[in-house]
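Worksheet: one structure, shown below.
Right, chain A next:
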Amino acid sequence: MTFILESGYAFWNPLIWIIVFLVVMIVVYFFRRRGQKKYKKDTDQAQIFLCGEEVPEAGERHIRVGNIYWGFFETLKEYYNQILRPHTGIVNDYVLWFVAATAVSAIILLIAGLAK
Partner candidate 1 sequence: MLSKIVRTVANQLILFILTFGLYIIAHGHLTPGGGFQGGAVVVSGVVMLLVAFNSQELKKSLRERLLTIMESTGALIFAILGFVGIGTTFFYNILVGSPVFGRIPPSGAGPGDFWTAGYIPPMNFAVGLKVIAGLTAVVLALALFASGEEVEE
Partner candidate 2 sequence: MRKIAGLISWLVLVAFLVSGMLLLHPFGYPTPSDMDDYIIENAQEETGSNSVVASVVFDYRGFDTLGEATILFTAVTGVLLLLRTRKRKEESS
């Protein structure tokens, strides 16, 4: 039994990856062992420090989904405006897309048949 998956040009072997992953993990472990040993849980050491300011409540300081990737959406604003337009949520439109797609593909198939 072989682990190698041939993909035409190249091959893929998960075992190699797993071994590499384990080696990297060992290296990481060694780095970690060289770190501070004085750190202790459940003391003031584990508290969040925010330049001496008051730390907000747990609910406040969690970054919610609406704020993640703000720049990405800001850059692609035009694209999203366009792409959201067909997503109307009206069931009639859904059927209209079906009709249009059927008509277009029938035309394509017929024209391709004529060209032959």
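We adopt the following convention: a contact is a pair of C-beta atoms (placed from the backbone, for glycine too) under 8 Å apart; a residue touches a chain by one contact, two chains touch by 3 or more; residues count from 1.
Criterion applied: all candidates are chains of the complex that A comes from, given by their letters.
Quick caveat: nothing in here was measured; it's all calculated off a predicted structure.
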Which option touches chain A in the complex, given 1 or 2? Just the number is fine. 2
The answer for chain A against candidate 2 in the complex is residues 93, 96, 99-100, 102-104, 106-107
